[in-house]
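Only a single protein chain was left out; the remaining protein chains are all shown in position.
For chain A:
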Amino acid sequence: MAVVLILVIVAVGSVVFHLFSPWWWTPIASNWNYIDNTIIITFWITGFVFVAVVLFVAYCVFRFRHRPGNRAAYEPENKKLEVWLASVTSIGVAAMLAPGLFVWHQFVTVPAGTTEVEVVGQQWLWSFRLPGADGKLGTSNTRAIGDGNALGVNPDDANGRDDLIVEGGELHLPVGKPVKMLLRSVDVLHDFYVPEFRAKMDMIPGMETYFWFTPTRTGTFEVLCAELCGTGHPQMRGTVVVDNEADYQTWLQEQQTFTELLAARQEQTTIASSTSSSK
């Protein structure tokens, strides 16, 4: 009897925990509430199945537990029942898969007119690059990294000279505008993860990956790394600030272009070498 009781408690307790759990997802800040909805559908279907199976087991243990003189029934197969159960399961699975694939299609289809922002990961720092006045990001290459060019922007590409470079600082995004995050890594695997945006994607050295989303509310959000990237993995944090258009433009004006950055770096090295040679 204790077994029956505990099985019932496990089934009911799990549902109660789910309903009253203080641990729930963060308030969403992107257009991916479709994902949240699919999770809700999945919770309903799977929760129903879990409770049904565990309660059925509890009932069987209660009803068919061994008592002297009992004898089990002999029924090797029941084709009708087996086919019926397989069909119902297939329908339930399809009910979860169909919305899932539908939303995935949206997830991988970047809408036209989306602005691009590049995120560059390295152990254990986030950097960002935004297109300049021409609206285009210049090409980049890991081999070009060095001499103050920390992101490996191709110095011969005219499109890249006016790109805005943010090394280890905040990324600002305008609210309500779809953005395609181009993801690059210069050393190991990382993963750009902001829980409130629901989207995330690994960053792979030697490749460019992406995801897109539309920020739906202003605020400051923490960037975490979601792919084990070595000792400093939990400390690899960054900040995304979603601004209204005016604040965003103000922030944009303050950023350094690639050309300005290189000039500043060269100046520094000249000063440094001249001071060291004068000593």
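A few comments on the model shown:
Note that contacts are C-beta pairs under 8 Å (C-beta built on N, C-alpha and C of every residue); 3 or more make two chains touch, one makes a residue touch a chain; residues count from 1.
In the analysis below, contacts and distances are computed from a predicted model.
One subunit of the complex is not drawn; among "Pyruvate dehydrogenase E1 component alpha subunit", "Cytochrome c oxidase subunit 1", "NADH-quinone oxidoreductase subunit J" or "PTS mannnose transporter subunit IID", its UniProt record names it "Cytochrome c oxidase subunit 1".
Only one of A:T115, A:N159 or A:T209 touches the absent chain when the whole complex is considered: A:T209.
Checked against the full complex, the candidates A:E116, A:D157 or A:D187 give a single residue touching the omitted chain, namely A:D187. Interface with the hidden chain, as seen from chain A, comprises residues 3, 6-7, 10, 14, 17, 21-26, 32, 34-35, 38-39, 42, 45-46, 49-50, 53-54, 56-57, 60-61, 64-66, 70-78, 81-82, 85-86, 89-90, 93, 96-97, 100-101, 103-105, 107-108, 122-123, 141-143, 145-146, 152, 183, 186-189, 191, 193, 195-196, 198-207, 209, 222, 224-235.
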